[in-house]
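Questions regarding the structure given below will be posed in turn.
A single protein chain has been omitted from the complex, and every remaining protein chain is retained in its original position.
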Amino acid sequence: MSQNQKPKLILENGLRTDGRKPDELRPMKMEIGVLKNADGSSIIEVGNTKIIAAVYGPKEIHPRHLALPGRATIRVRYHMMPFSTDERKSPSPSRREIEISKVIREALESSILVEQFPRSSIDVFMEVIQADAGTRLASLMAASLAVVDAGIPVKDIIAAVAVGKADGVIVLDLNEPEDMWGEADLPVAMMPSINQVNLIQMNGNLTPEEFKQAIDLASRGIQTIYNMEKETLKSKYIEFKEES
Amino acid sequence: MSVTPSNENIIPLIKKESMLVSLEHGIRQNGRKPFEYRPISITLGYAKKADGSALVKLGDTTVLAGVKLEEEQPFEDTPNQGNLVVNVELLPLAYETFEPGPPDENAIELSRVVDRSLRDSKSIDLTKLVIEPGKRVWTVWVDIYVLDYSGNVLDASTIAAIAALYDTKLPKLLQEGDSIKVIKEEKGERMPMNYPVVTVTVGKIGKYLIVDPDIEEEGILDTRLSISYTPDKRMVGIQKFGIGTFSMQEIDQVESIARQASAKILEELKKQLGIG
Partner (left out) sequence: MRTQGEITFPGEELGVIEEFIPGENTYEEDGFIRSASVGKVFYDMINRRSNVISTKKSAISGLKKARYVYGTVISIKEDSALVNISSIEDKFVTLISGILHVSQVSGKYIETITDAVKLGDIIRAKPITFASPVYLTLKGKDLGVVLASCSICGHLMIKADEEHLKCPNCGNVEKRKIGNYMVKRNGS
């Protein structure tokens, strides 16, 4: 998107630039167990965003001085492939990628039962293959599925979606123009079964009423995504049972 | 500084004798014949934001290559041709012992070997990547990411690079009076490719030679030799990996084995990429 003028985000017919209704999610695809070497892995596609994630561990930590006596150390890297964006991105980590790695690690740590693996490490790697709004949330979900795929016990699967405001309308699951030109961007990640939020950020402007409305919309979106995640895990589980 | 690697897998060492016994009977432990290549599968356009991309599976080895074009000034010594940059990264996703961070010696060696094969074969017609002679040319960035490491990533990387390049379209150019405008949003001509190039790796275990070693075999190889070929059977790059040695006779043997394998892979590539 190289136009410098703000486009109309909500068209006359009330639909968004990609033809979705304000409370409609982008099409999603999930798959787990996609890599052979990794202990757990997944691919998630959310609209045009595509992420691959892999988990190694729990394993003995090297170097040893990083070991924590009562719990596992989680190491997370979020990285964008140079060809994932419109302009080529340098492969060395940017400040943005470093921040996102930290935000994802903290969200992920709140879901993993880290006390079960003292003095060990769990390594989580995410690669953005295509970036088109919502990469941090898609990466977090991909990571969460990969962790479950690795057989690591977690409190809950993480489901996440961004809500925001575009041309005065509260919209679900922002696309790239809405992310860039909208009035607010509010990514939310949750562990729905235990009703805990483990990631929330916002940039932009919202009134408290709009915020409440946005959070409600996000919860509904998250529930739909959560069910899809369960379906993905279930189909793999059944496949596994048939094999054995 | 380059250091003798440690933390290698010891399983292949234990299995070495039984692998050699199998080879005596003309079969490998993975069930392949000595000169049999693993099946290749190519998915073009896997990364939609790249100007061209390909996901290549060589057995369980998975490699993703993406091509990006950037407008740049030409180098002073080559004012009338575009630039090519190849970068291979061994992602920490791909294997237990791979760490995040800048490319290590293995990744850099891979990048340079793939780069030389593409460049010296004249597989890409760099002279057609000029927008305005002496002033504006295309830089072709070929980024190759190893996602799953199951041996012989070099051959897979060359295939991925070639497939992604064949998948690439240049941005559209528009003549406006004296100047040429680049319209990035619209695709124009295909990447000026002359022909594909392939790399074939032959490993040596004891006195036996095997084509396309998998990860367990790589663990016990004495050494391996990789040779790149064009469709008219020109050799356009050689690299020897590993600590062991070849005799001159063995090198001759390797060359003829690799040449025969290259013809098959090129045929497979032409079929999957739909090129003549």
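As written, the chain order gives the labels A and B, with residue 1 at the start of each chain.
One rule holds in what follows: a contact is a pair of C-beta atoms (placed from the backbone, for glycine too) under 8 Å apart; a residue touches a chain by one contact, two chains touch by 3 or more.
What you see is a predicted model; the values in this text were computed from it and never measured.
Although one chain is not drawn, the whole complex shows that of B:L20, B:M235 or B:I251 it is B:L20 that touches it.
Per the touch definition above, the residue from B:T97, B:T127, B:T223 or B:Q253 contacting the chain not shown is B:T97.
Against the chain not displayed here, subunit B makes contact via residues 7, 9-11, 13-18, 20, 96-97, 206.
Taking the whole complex into account, subunit A touches the unshown chain at residues 39-40, 56-60, 62, 113, 117-120, 148-157, 191-194, 230, 233-234, 236-237, 240-241.
The working rule: only the chains that are shown with their structure count from here on.
Within the complex formed with subunit B, the subunit A residues making contact are 2, 35-38, 41, 48, 50, 52-54, 56, 77, 79, 81-88, 91-92, 123, 125, 127, 129-132. For subunit B in complex with subunit A, the touching residues are 46-51, 53, 60, 62, 64, 66-68, 70, 87, 89, 91-96, 100, 102, 141, 143, 145, 147-150, 184-185.
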